[in-house]
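Every protein chain of the complex appears in place save one, which is left out.
By letter and in written order, the chains are A, B, C, D and E; residue numbering begins at 1 in each of them.
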C-alpha cells in the first residue's frame, strides 16, 4: 500500500532524501483560473494596452513566487529552476482569467510545487489588483496538468478529469 | 465608473497611498478546499493521530505564508498581523480537505490577501505531502467569505454565491 | 562635531533607538538613471506597447525591493510603507532611462533608504533585461532628492548639486 | 537583429530556459562608487580602526545581497554562488568610496547581476550609515567590468568606456 | 492551571490575537555564549584589529536575524523593532565569546524571541567563521535575562538561576 513519503519510519515529518537520485531534466505544467464579473474582466483587458497591466504584473508575481516555493512549502527541496513560462489569458466568454505555468529544472526532484505555486500567486495577484471593484472573485481548479522526468516518469492528466 | 486603484493617474502600477487612513481593527475570512481520492484522505486522517500530521504541517505553512503576503503580492502593503487562525477539516463525504483562514490586524488597510494567501499555501502544502500517492488533487473555490473594518465597511459573501 | 549615529557609545554598530520618536508622516524622493546605447533604448521603447514591458517589470521590481529594504541594509529599521510610486521614463535624447521613486510612511523613522533601494533595483532590473544586447550599460547618479517629516525636517537637494 | 531574450515568442516576460546549457566556471566583476563630502569620508576612515566599521558592515551587506539577487531581479535564475569578494576602498583625493565585487559560480548562467547587486547594496549601506551627516551622497558608475565563462565568452569593458 | 497560549480552544496552533492589547514600550534582554579552544579565541581577538573582524560580522548577523524572527518562529507576530544592541565580548579566562542582545519595540507584544534569535545567530556566525580551526565549539546557556513592558510586567532572571 502507498505511503506518505514525507514522514520517516518513526512517523515524523522530514525532508525526503533525494541525494542518491540522478540529476535529470524535469518539467511540470500546472493550471488554474480566477472567475470574475464581466465588468472586471473588461477593466483588465483595457489595462492590457496601457502602462498599468494587471496580467503583466501577475505574470511577474508568479515567476518570483515559483522561486520562493521551498520557503513556502515546508518539506520542499530547494531547486535551481532553469525556466519558468507563465501564460495568463482572459477568457471573456467564460468570465475568467486562465493561467498556465511551465517550470523546468535539471535536478534530483520534480518541480510540480513550483508550477502550482506560480499559478496560485499569479491568480492571487489578479485578485489583489481587482478586489476594489469585485470582492467575489474565486480561484478555481488549480492543479497539475503534466510532469516529466525522474523515476516516476511521465504523468499527464486525463481529459475527463478536467 | 469604478477604476482599478492599483494604477496611478498616469496609468502606472503603484502601491496605493494609505497613509491618511485611520488605524482600525480589521478582519478577513477566506476559504478553499482541495479535492482528492478517498484513499488519500484516509491516509491524511490516519496521520492525524501520529507524529506526522499533514494537516498540522499545512496549518503552520499557511500561518507562515500569511506573514509573507506582501513579499508575494507586488502591490500589497506590509501589515503587522495581530492574529491568524486556520481551520483544516477533512470532509470525507465530499472527498476533500476544507480550509478556512481568519486574519486580523489593527492597521490602515485590510487583510483579505493575507487570509487568501494562508488558504492557498495551506492547501498547496497538503498537495505536496500527498502528491506521491495522488497527483490529480485539485484546489477549488479559494475566495473571500467576509471582511470587516475600514472605510469600505462590512462585506459578506451571499449564500447563493457559494 | 557630527557623529555616525549607527555606532553606540562603545563604538559598536547598533540599530539606533527610535522608540521615543513620535509617529509622523514621512516622505522621501530618490532618483537615478541608467545609460545605454540608443539601439537598446529603442528596443525598450518598442516593448512598451507589447506584453513584454521592460519598464513595467522594472517598476514592479523596484516596488517589491522597497519592501525588502530592512532585510538588505543591516541597520535599517523595518518600516510599514504606506505608499510607493515609481516613475520610469525613457529619455531618448540623453540615451538613458530615468527613474524616480517616492516612498511614504507614517512612522518613527524616515524612508530615504526605501526610496533609494527602489531606484537601484528598478535600474538593475532594466540592466538584467537588456544585458544580452548591451553589457556596457551604466547606472548613474542614484541619490536622494527630497525628504520631509521627522525631527530633522525638510531637506531638498540644491539645484546646482545636480 | 538582436532581441531582448527575457520575452518569449508571444512577447510575454519569462525566465529564459538555461537547462540545456553546460555547467561551466563563470566569473563577473562589477564596480561603482559613492561620492561624499571629505568630512564624511574622514569619519568613515576613522571608524575603520574601531569596532564600528562602516566599510566592514557594507562588505557584509554586499555579500548577503549577492545571495538575494534572484529574489530581487524578477527574471534572474537562482544561482549557487561559489565565491564573493568585495573590495571597498576610501579614495580621499576623489572624495569617494570605491567598490568592486567579484562573484563566481559553476553553473548554467552568468553572475553579472549578482556582482552588480553586491556593489549596489554595499554602496547603499555606506549611504545609510553616513546619511545623518551627509544626505547629498551620490552613487555613481555602477557597471560591469568583466565577465568570463559561458557561451558568450569573455567580455571586458574597454578603457575609454570608463 | 496554566495553558499553552499558542493553541486555540479546539487545540489547533494559531497566532495569538494581540489586537486588543495596547501599544506599549517593550524591551527584552537575552544572553548566551560559545565555548572554544583558547587558540581559537586568540585568532578572533587578533582579528578584531584588522578588516576581518569576526565579532563585527557576528554582530551584524545577529541584528539582521532579529528582524527575521517572525519568519523563523512560526507563531511569532511580525514586530516593528525600534532598537537592537548586541554586545559580543571575548572572555579569555573562560575560553568563550559572550553575547548579550537588547531589543526594543513599541508594540502589542514582546520581543523576547527577537533578542534570543539575535543571540543565537550571532553565536552561530562565530561558529561558522572559526569552524575550519575548531569544530568542537559549543553554544551554551542561551536564555532570557529580563523583559519589561506589556501586561505580564517586568520579569528578571534570578541570580541563582544563572
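By definition in this document, a contact is a pair of C-beta atoms (placed from the backbone, for glycine too) under 8 Å apart; a residue touches a chain by one contact, two chains touch by 3 or more.
This is a predicted model, so every value here is computed, not measured.
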item: Omitted chain - touching chains that are shown; value: A, B, D, E
item: Identified contact with the non-displayed chain, of E:87, E:124 or E:148; value: E:124
item: Chain not shown: contacting residue from D:81, D:124 or D:137; value: D:81
item: Given D:67, D:135 or D:157, the one touching the chain that is not displayed; value: D:67
item: Hidden partner chain, residues of chain D it touches; value: 25, 56, 59-60, 63-64, 67-68, 80-87, 104-106
item: Footprint left on chain B by the chain that the document does not show; value: 48, 51, 53, 55-57, 60-61, 64
item: Contact set of chain E toward the excluded chain (per top definition); value: 2-8, 10-13, 32, 39, 43-44, 47, 50-54, 57, 60-61, 64-65, 68, 71-76, 112-113, 116-117, 120-121, 124-125, 127-133, 135-144, 147, 155, 157, 161
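One rule holds for everything that comes next: only the chains that are shown with their structure count from here on.
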item: Intersection of the contact lists for chain B and chain C; value: A, E
item: Interface copy of B-C among C-E, D-E or A-C, judged by whether over half of the contact pairs recur; value: C-E
item: Shared interface positions of chain E, touching two or more other chains; value: 56, 60, 64, 80
item: Chain contact graph, described as a line, ring, star, complete graph or other shape; value: other
item: Chain pairs that touch, as defined at the top of this document; value: A-B, A-C, A-D, B-C, B-E, C-D, C-E, D-E
